[in-house]
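Shown below is the structure under consideration.
Note that this complex is displayed minus one protein chain, with the remaining chains in position.
Going in written order, the chains are labelled A and B, and every chain counts its residues from 1.
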Amino acid sequence: MKRREFLRNLVSAAPALGILAAGVKLGDYVEASETGRRTEAVHLYGMGIDVDACIGCGRCAVACKAENHVPDDPFFFRTWVERYVFSVDGGLRVDSPNGGMAAFPPSGVPDERRMRAYYVPKLCNQCRKPPCVQVCPVGATFQTRDGVTLVDPDYCIGCRYCIQACPYGARYLHPQKKVADKCTFCYHRIVKGLVPACVEVCPKSARIFGEPRQSNTPLWEFMKNHRLQVLKPNLRTEPKVYYSSLDSEVR
Amino acid sequence: MFERGLGVRPGRAAGDLMPVQVKRLMLLFAVAIGGFLVARHFLLPESFGLYGHYRAKAVDLVASQGLEYAGHQACPECHGEVATLKNASKHTVVACETCHGPAASHVSDPTQSKPELPTERGRCGLCHYYEASRPAGFPQIDPAEHGGQEKCVSCHNPHSPEIAMEGK
Partner (left out) sequence: MNQVLLSQLSEALKSIVGYIYPNEIELHWGLLIVLYPYITGLVAGAFILASLERVFNVKEIQPTYRLSLLTALAFLLVAPLPLLAHLGHPERAFEIFLTPHLQSAMAMFGFVYAWYLSVVLLLEVWFDYRADIVAWSEASKGWRRILYSILTLGVRSTSKEALRFDDRAGRFITIIGIPSAFLLHGYVGFIFGSVKANPWWSSVLMPVVFLFSAIVSGIALVLVIYMISSWVRRHPIDMRCLDKLAQFLFYALILDVSLELLDFVHRLYEAEESIDILGQMIRNRLFVPLVVVQAILGTAIPVVALGLLQGFKPRDVVRKGIYFASGTLLLVAIFFMRWNVVIGGQLFSKSLRGLTVYKIGIAGREGVVAASLLAALPVAILLVLIKLLPPWPERRGRGAVSEK
């Protein structure tokens, strides 16, 4: 009797255990087991964007392409700036000419018909639960323990699934290397204690770099003093790029 | 009916539990799978799986990329006076490389490579020409009505751009 009961309990628990195990496995795919990898304190990088401050000068987009040798053509961007212009009749015009690299020409909406307008810098959100990492068939894109999603250019097979899976349009296929590419938070700079190139050149401090969990970084102050939004929160990608004053019309 | 000629073997020999078909196929599959495992052993990158489902070496590959921008901390070492001037002005928030472009190669060999020295009106205009979507309060001018065709730098020192207004 006891054995039968035990087996019966086990059988009924199995689905629950299975779901639990799957949930744990799926939930932890970002925090891969990397114990003992680094002796220094483990960082977790993020960025803040102050939409109120951005003037749409495009220096960030230019610096990014220069720093990371991104092809010059207007089809490949690691970061870009969008402009949103609302007119009094309820219309909305969104544009990003060449990613905003040469700033913006007049919008075509005269001042008296303009309701409100602003610029929104965009880049890879370095999600805590990146859908791009989830779909890579070979493990060529991954997230480091310090929270930066990278592409392994020597391993990527160029299937472009990650580009399809990114909800933010942050990825592109490098036209010469034929591998996926995207913003890396200038990983090669931040591990040396520098800031990403876009943060370096922003004349309005509209981009703030740091660590959401480290109190002595500029991002911490930013996150303390602003109400924050992320892009497409309903998709539960948990971005680590935190916007302040993000209008609900921004996708 | 066809039990003549080459290699006759009944489907089941005496004391043989497994049909020949199964034995032959199992052999073939064993060879194929074995071959695959051997190939995998030689082809699998060394550092794969060390920290997660990726090549650990890739992190170092990305981290070892060269610098193009030196960062504003690098400039005052040699250009201290200009830096002090700039830091007392409105342009203190503007990094040197924002206007002068990437300067890492200049830092490593100052005589060989010089950063750009932009002086055309349009360059200042990238930030300061009036564009309606810019936040209110940010200093902007209408290029048609400000300064004619003169270069901005003929009146404004970019490292100290404020000009005392004289009743204009």
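Here is the rule we use: contacts are C-beta pairs under 8 Å (C-beta built on N, C-alpha and C of every residue); 3 or more make two chains touch, one makes a residue touch a chain.
The structure presented is a predicted model; accordingly, all values stated were derived computationally and were not measured.
**Q** For the chain omitted from this view, which of the shown chains does it touch?
**A** Answer for the hidden chain's contacts among shown chains: A, B.
**Q** For the full complex, which residue in A:Leu44, A:Ala102, A:Leu173 or A:Leu246 touches the chain that was left out?
**A** Checking the options A:Leu44, A:Ala102, A:Leu173 or A:Leu246, the one contacting the hidden chain is A:Leu173.
**Q** Among A:Val42, A:Val88 or A:Val138, which residue is in contact with the omitted chain in the full complex?
**A** In the complete complex, the chain left out is touched by residue A:Val138.
**Q** Using the definition of touch stated at the top, determine which of A:Leu44, A:Ala66, A:Ala102 or A:Cys159 touches the missing chain.
**A** A:Cys159
**Q** In the whole complex, what residues of subunit A lie against the chain that is missing from view?
**A** On the subunit A side, contact with the omitted chain comes from 26, 29, 73-77, 80, 82, 94-96, 98-99, 122, 131, 134-140, 155-161, 163-173, 175-179, 235, 251.
**Q** In the full complex, which bits of subunit B touch the chain not displayed? Write them out.
**A** Listed in rising order, the touching residues are 1-3, 5-12, 19-21, 24-25, 28-29, 32, 36, 40, 43-44, 48-49, 53.
Assume only the chains that are shown with their structure count from here on.
**Q** Compute the distance, rounded to whole Å, between the mean C-alpha positions of subunit A and subunit B.
**A** A distance of 13 Å separates the two centres.
**Q** For the complex, give me every residue of subunit B touching subunit A.
**A** 45, 48, 51-55, 58-59, 61-69, 71-72, 91, 93-95, 97-98, 101-102, 125-127, 129, 131-135, 138
**Q** Spell out the residues on subunit A that touch subunit B in their complex, using ranges where they run on.
**A** Residue positions touching the partner: 32-34, 37, 52-59, 63, 66-68, 83-85, 102-104, 106-107, 109, 111, 114, 117-119, 139-145, 150, 152-155, 184, 187-189, 191, 194-195, 197, 200-205.
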